[in-house]
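The structure's right below; bear with me while I get my questions together.
Apart from one protein chain that is not included, each protein chain of the complex appears where it belongs.
Chain lettering (A and B) follows the sequence in which the chains are written, and residue indices restart at 1 in each chain.
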Amino acid sequence: MEAVIYVCLGFLFVSGFMAVMFRSILKSAIALAAASAVLGIIMYMLGGTWAALFELSVCSGLVTVIFISAISLSNIDKEELGKVFADKKRMSLLPYILIVCGIIFVVIALSTDVWLPAVNKAVKTAGDLREILWNNRQADIWGQIIVLLAGAVAVVVLFKERD
Amino acid sequence: MQIIDYITISFLVIPLIVIVLNNLFSKQLSERVCFYFAGAAAIVQMASSVADFFLLTASRLHEYEFSLLWDLNTEGSEHFAVDSLSLVILFCVGFVSFISVLVANQTVEKKKTAYVSLLMTLMLGMNGIVLVTDLFSLYVFVEIVGISSFVLVSLFQTEKGLEGAFKYLVMSSLASVFMLTGLAFIFMQTGSLQYSQPWMDILGAQGTSQIYTYAAFILLLSGFAIKTGAVPFHSWLPDAHQSANTAVSILLSGIVIKVAGIYGFIVIMDLFGDFPAVNMVIRIMGIVSIVVGALFAIRQTHFKRIVAYSSVSQMGYILLGVSTGTTLGLLGVIMHIFNHATFKCTLFSNAAALHHRTGTLDINELGGLEKKMPVTGFSSITAFLSTTGIPPFAGFWSKLLIVLALWNSNSQWFAAIALFSSIFTAAYFLRLQKKVFFGKLPDKFSEVTEIGGSIKFAEIILTGVTILVGVGFPLVLLYLEGRGLL
Partner (left out) sequence: MNGFGFEDMMLITGFFLIISGAYCIMRTYHMLKIIIGMEIAMKAVTMFIILAGYLNGNIELAQSFVITVIVVEVVVAVVSAGIVVSIYKKYGSMDIRNLRKLKG
């Protein structure tokens, strides 16, 4: 199982990296969707099945649709994108920064002992996710209701064509 | 259920009812009556918080727990709780919303229903922040306040408004990432994120994983500092205040930066105050905010930008008060939150009046308006004297309490610098007053008259409150001493 998690982490990092480095914004959005899907798989393997479900259906689906609809409202040609925004030149520093950070991490790992604490099994709340979410975390439920209300008002106000 | 249950539940239920009522009717009817509903909700919130304060002290409870539509005694359930600090902040929220509705009556022309719905969502978010008992729910309600405020800033779709909203959005999402990473690291060590945990035993015990605890504190403090507009994360604050409609600037500067930011600092000091590094970081952030905010305000030329930098500076005073961790400091902080709300609302109401009558807010173009707009001039002078901390106005007491608390907790240098920077405060405000209200009246403004209607009413109320609180505050101190709280 560990090898599968390592491979998935590699995919996640590569998708995230390519989402930053791509010149075309459409390919960036699709790379973001791929990263969300792989994150869903990682969450399932660590034991969080319900969260993986939410991540796959909401982040990898809904957010990508929102981005693509926003992109299609602003139809810019691909060559013009490369010339005007010059993204490739400006982003080209990122691989070097990541390699430097990687070297710093390796140096820290070899010299000190500062890794994560072991699997600790501290306070374990009994019960299934459904019971915990609906019985114990009522303030979060109220928060979600209010945030969706605010989002609905925002969508009505911001996306209106002409008044 | 007892009466205290009804009153505390009303904090969460009444704004919801107003949103539903607002959107239920047809558009024309809503546009006419929506401000009345909003004003009524704000007044009800002020009244309930005062009533609740007296009920709470009469029944000698430290805090009162309640729950909304769930059974209170479920095993391990997380509930809402109200105590005296929350009630004072709830009163400030109601008060500033009421002033904002009064100013919006004259400055908001279109989209009134949307403004009122977003104002109600903002009030719900802020009520939620002070009523929860869990760090993660605090994050959720801080996000609600953030979302409502950037939609409010960009509501009127002006070019400057959209740009200010976008900058605020980017900084706010950075703050979310920091806060959540900090919360994840804390969650890794302990098992849950409730307030009522034995934090010190769990967090102080380990050896090598101290680095995660310190990293978590730095990230949490940075996240809340971005939301407060403390230096060095203050760059969104002047842009958002300048470009928003004045009614929205009143809300932003009057309560949002305080409830979403300073209350987070109060919670962190309450839970983790025994770590010495936390104290020192907040203190340094406070002193730098005071000085940098004041220095930047001296060279601005737009009325609202000067007032926004003044907010940054005053947040520094409040941070100094929070970092002491004593009861005197906390009392000074609460008092300063209320006083700062009052004088900031006065200054922004004056900005709304000036903009409404003369059409410009550039202080190089204005001048000599004291004779034409006497009420505005007088309230502006009152606000200026209160900010600088001159007796007998209200600002004097809160600054005195904060400086005394700093002196008592062995940071005499910080207290001296805080006192000395009152000179900078006086400098930029004097410049503002001189250029706008005194001096020669330009010819194109020779027909302006005093502002009428609800903005004048708001200015009169605010000036009255400043003077009354300033004169009557020793009575409050005596009352608290009699109750044994001081």
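In this text, a residue touches a chain if its C-beta (ideal position, glycine included) is under 8 Å from a C-beta of that chain, and two chains touch if they have at least 3 such contacts.
Keep in mind that this is a model prediction, so the values were computed, not measured.
When the full complex is examined, the chain removed from view is found to touch A, B.
For the chain left out of this panel, the touching residue among B:S84, B:T133 or B:Q157 is B:Q157.
Residues of subunit B that touch the chain left out of the display are 136, 140, 143, 146-147, 150-151, 154, 157, 159-160, 162-167, 169-170, 173-174, 176-177, 180-181, 183-185, 187-188, 191-192, 238-239, 242-243, 300, 302, 305. Across the interface with the omitted chain, subunit A contributes residues 2, 5-6, 9, 12-13, 16-17, 19-20, 25, 28-29, 32, 35-36, 39, 42-43, 46-48, 50-51, 54-55, 58-59, 62-63, 66-67, 70-71, 73-74, 76, 81, 84-87, 90-91, 93-94, 97-98, 101-102, 105, 109-110, 115-125, 127-129, 132-133, 137, 140, 143-144, 147-148, 150-151, 154-155, 158-159.
As a working rule, only the chains that are shown with their structure count from here on.
Touching subunit B in their complex are the following residues of subunit A: 113-114, 116-117, 122-125, 135-140, 142-144, 146-147, 149-151, 153-154, 156-158, 163. Residue ranges on subunit B touching subunit A, taken from their complex, read 12, 19, 67-70, 74, 76-80, 110-111, 114, 117-118, 121, 124-125, 128, 132-134, 136-137, 140-141, 143-144, 147-148, 151, 154-155, 188-192, 206, 208-209, 211.
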